[in-house]
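This is the structure I have questions about; it appears just below.
Here the complex is missing a single protein chain, while all its other protein chains stay put.
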Amino acid sequence: MNSFGIVFRVTLFGESHGPAIGVIIDGCPPGIGVKSDDFMTDLKRRQSGSIGTTKRKEPDLPEILSGVFNGVTTGAPVTLITRNSDKISSDYDEFKAVPRPGHADFVSQVKHSGFSDMRGSGHFSGRITWGLVAAGVIAKKIAGLADISAKLISAGGSEDIEKAIDEAIALNDTIGGIIECKINNPPMAIGEPFFYSFESAVSHLIFSIPAIKGIEFGSGFASAAMKGSEHNDPFINSHGLTLRNNAGGINGGITNGNEIIFRIVVKPTSSTGVDQTTFNFKSGEMTTLKVKGRHDTCIALRMPVIVESAAAIAMADLILVDRGIHGKRKSDIK
Amino acid sequence: MNSFGIVFRVTLFGESHGPAIGVIIDGCPPGIGVKSDDFMTDLKRRQSGSIGTTKRKEPDLPEILSGVFNGVTTGAPVTLITRNSDKISSDYDEFKAVPRPGHADFVSQVKHSGFSDMRGSGHFSGRITWGLVAAGVIAKKIAGLADISAKLISAGGSEDIEKAIDEAIALNDTIGGIIECKINNPPMAIGEPFFYSFESAVSHLIFSIPAIKGIEFGSGFASAAMKGSEHNDPFINSHGLTLRNNAGGINGGITNGNEIIFRIVVKPTSSTGVDQTTFNFKSGEMTTLKVKGRHDTCIALRMPVIVESAAAIAMADLILVDRGIHGKRKSDIK
Amino acid sequence: MNSFGIVFRVTLFGESHGPAIGVIIDGCPPGIGVKSDDFMTDLKRRQSGSIGTTKRKEPDLPEILSGVFNGVTTGAPVTLITRNSDKISSDYDEFKAVPRPGHADFVSQVKHSGFSDMRGSGHFSGRITWGLVAAGVIAKKIAGLADISAKLISAGGSEDIEKAIDEAIALNDTIGGIIECKINNPPMAIGEPFFYSFESAVSHLIFSIPAIKGIEFGSGFASAAMKGSEHNDPFINSHGLTLRNNAGGINGGITNGNEIIFRIVVKPTSSTGVDQTTFNFKSGEMTTLKVKGRHDTCIALRMPVIVESAAAIAMADLILVDRGIHGKRKSDIK
Partner (left out) sequence: MNSFGIVFRVTLFGESHGPAIGVIIDGCPPGIGVKSDDFMTDLKRRQSGSIGTTKRKEPDLPEILSGVFNGVTTGAPVTLITRNSDKISSDYDEFKAVPRPGHADFVSQVKHSGFSDMRGSGHFSGRITWGLVAAGVIAKKIAGLADISAKLISAGGSEDIEKAIDEAIALNDTIGGIIECKINNPPMAIGEPFFYSFESAVSHLIFSIPAIKGIEFGSGFASAAMKGSEHNDPFINSHGLTLRNNAGGINGGITNGNEIIFRIVVKPTSSTGVDQTTFNFKSGEMTTLKVKGRHDTCIALRMPVIVESAAAIAMADLILVDRGIHGKRKSDIK
């Protein structure tokens, strides 16, 4: 189940230490300008190297295998890959026998009857999100004038994010964070009741990303303590502009033209340097594990661009479904 | 986009004040015992009448139109409908002209170019969840030994739920709440990377339900303030049992055999008796609206059974997909 | 797997002798005029009564359960049902024990582990095509100016169709036939490579219909004996009009603007009055069967309208997918 989308359809493939990872974007309209450089800004944002992220250096250069000719999309599926060049598989040899707490090591072995490639977490690796970001670059072009911007607003429970990371590094431990995504000038009236609401599409994609534990739209969990009269957003003009935005730009699963806002929570990186109790698959005996190797102190640092990409992909598909069903969208009603 | 599921596929239809609402359950295995009475417990739980919910009395008797013969499913699609008998459409006449803040009135008109049936909120009505609950009854039978239980754990920000509702009624206002869902004895190893993780399936369904603003799994938003060494769940035996359960029973999008836990937030009912600012579609002029008619003070009261149903439907589909790809699930690995 | 379509999605349900049969049409654009009378012409065409078809009288009046308000579609799923009123189940009691040659009796029992409702062939009955025709009525409105017309061009190997039927009746036997479908003024450039070619969509639907044994487009099986220079259709103007039409209006799976032509073959009705060898499921012993009851001598007589409906549904979905991906279709290229 490595595809998402009804009309604009994204398929991810690859393992962390296999020959390559990649993405296919099917249902992509022809005539969209695409060149390798377009991907650089977003792919760099998810790359390692900054404080709190792993030292592993990934060149991440995309090769365009199909769907683009003379610098524009052709209407055929767009395929992008990147080779895995910086692999040290010996780091991971033991995890097949001794599953790391908080990782997919255990469930992957059970689900795939022991056949998974778990080198570098294989297909469960965060590295697979490379394709999501690459697809997001194209999806953003379809989303048109919408301005999507996600940022890390807290880490380890603190808004002083650098300090929180330094403290975690000192403890040889890891931390999570909260990311807020805002979409200005969003497309009006996208989202398909009953089962393909805007929130359904976005959350479906967001919870595909490793390490996400929650999502909330608009006033989110704070809504539980509000009165209806406080929570409802009064209209201030006849184009649907509202005085406040507890709805997060969505009513009944459909965008209402106001800014879209959602927040997600990223758990602390599972690969912590602290001792943990686990067991050995072969012997069945309990044991202790300290994860070595190169790991992110705060994986959330890399994730704003991934969240943006997920939002863009959801929007692109909803836009194409909507256009298909309803024809050219009218800007307002008479 | 009124269907959900890859193999076990649920389709909802109907409008609040149309002739009938209903559901089709396709991909339902043959040989499952189904009789009208099976639906009564769950359908009553979502019915109106209790404190804080509307006085509208819905008989909600399901008629089985297809897919069941001699009291068992046949393998053909199961269709269930219920007639809409208690309709007072005049209550709603004005909302087509004057959209209610917090409702789908505005977006529905824009999206469907003014052709929506907005009587009783039409296809956007919470009444459409009748079919979700009916499908959930069958899905629970497929989920087998899994024991799914959701309950309202706070309302209006308080754990004294009755008191919170009484206070809201006194103010002629409304409140929301938080529902926690636990699944004991869940199926092991369901969830399909990359895009059909357990959380993706559940959240996709949950955000189809009107009034949901957020969802979190396991330690959820609290994870953001935890260290990795605190958040990871150490194993305590070789079958994957963990000492604590911050994961909420899921790693890498796949169930790990521990209890599944998630929480959702329900916004306050949008139909509050307090004055709100809105506008008139025809004149374009601003106006004030006070919603009359029968409405729930706290719609969250009705929703635990709906949340359970969504969880059951997600599980049923993931079980059938998993069984198709992997055959009979082995209980452990050698 | 009782649904077809990516955006315009048709779901069929019901059994021949169950309470009702019906159809849901999801992804239907809002604003399409729909009233009960619209269905009468096409539903009558598939109804019994004419020479060579069963005497069973079906009123077939459609009840609109959802998706239509004030005589137009709303954008919500359209649900249509009709009650099964004229059921004589005792006719069919023996087929559960003794499967009829040429019928689905045997495979249905094996597939559904004996739980199928086989009264009147249940969900395998030709009666289920009622919903296909009803959906076709709406699909034809989406196909716009396309003029779809199917007719029976031979029966029992003869072009004198009435005579062929009379002869078969005299023998207490049954015959099949060939139906040709032409679509004038078809939408240009619909069909989605690689896997959703125009022919793929049409044949997928056609082979869902009971009793179909083959389909060919344009010059079809006769192409095998032609030279390339004979088979290719030379262009006669720069809008793509061709001198002849061996392509049947399709190149590379995409409509080319010329008339679309395809033919299908319908096998002789399986329920023949002649003795046939079969066996008893319980005893395992061989036995002889003569099918009694009311049956069509030539089921192909009823099928032109069903074929038209399948073509219309395929076109409607391809049109909506195309519009979604490509925007408003330009009539020509500069």
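Letters are used for the chains, namely A, B and C, taken in the order the chains are written, and counting of residues starts over at 1 for each.
In this text, a residue touches a chain if its C-beta (ideal position, glycine included) is under 8 Å from a C-beta of that chain, and two chains touch if they have at least 3 such contacts.
If you're wondering where the values come from, they're calculated on a predicted model, not measured in any experiment.
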> What chains on display are touched by the one that is not shown?
Replying inline: A, B, C
> Thinking of the whole complex, not just what is shown, which of C:Gln47, C:Ser66, C:Thr79 or C:Gln109 touches the missing chain?
Replying inline: C:Gln109
> Of B:Ile6, B:Ile153 or B:Leu241, which residue touches the hidden chain?
Replying inline: B:Ile6
> Can you name the residues of chain A that touch the chain not displayed here?
Replying inline: 1-3, 9, 11-15, 18-22, 24, 26-27, 30-31, 63-67, 69-70, 72-77, 79, 81, 111-113, 115-117, 119, 122-123
> What residue numbers in chain B mark contact with the hidden partner chain?
Replying inline: 6-7, 27-30, 75-76, 193, 320-328
>> Using the document's contact rule, name the residues of chain C that touch the chain not shown here.
In response: 1-4, 6, 12, 99-104, 106-114, 123-124, 128, 154-157, 168, 171, 173-178, 188-189, 191-197, 199-201, 203-208, 210, 212-221, 223-238, 240, 242-243, 246-248, 251-256, 265-272, 274, 276-281, 284-286, 321-322, 326, 330, 332-333
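The rule is short, and it goes like this: only the chains that are shown with their structure count from here on.
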> From chain A, which chain is the farthest off, judged by mean CA positions?
Replying inline: C
>> I'd like the Å distance between the centres of chain A and chain C, where a centre is the mean of that chain's Cα atoms.
In response: 43
> Distance-wise, how many Å sit between the C-alpha centres of chain B and chain C, to the nearest whole number?
Replying inline: 36
> Which parts of chain A, given as residue numbers and ranges, touch two or more other chains?
Replying inline: 6, 193, 321-322, 326
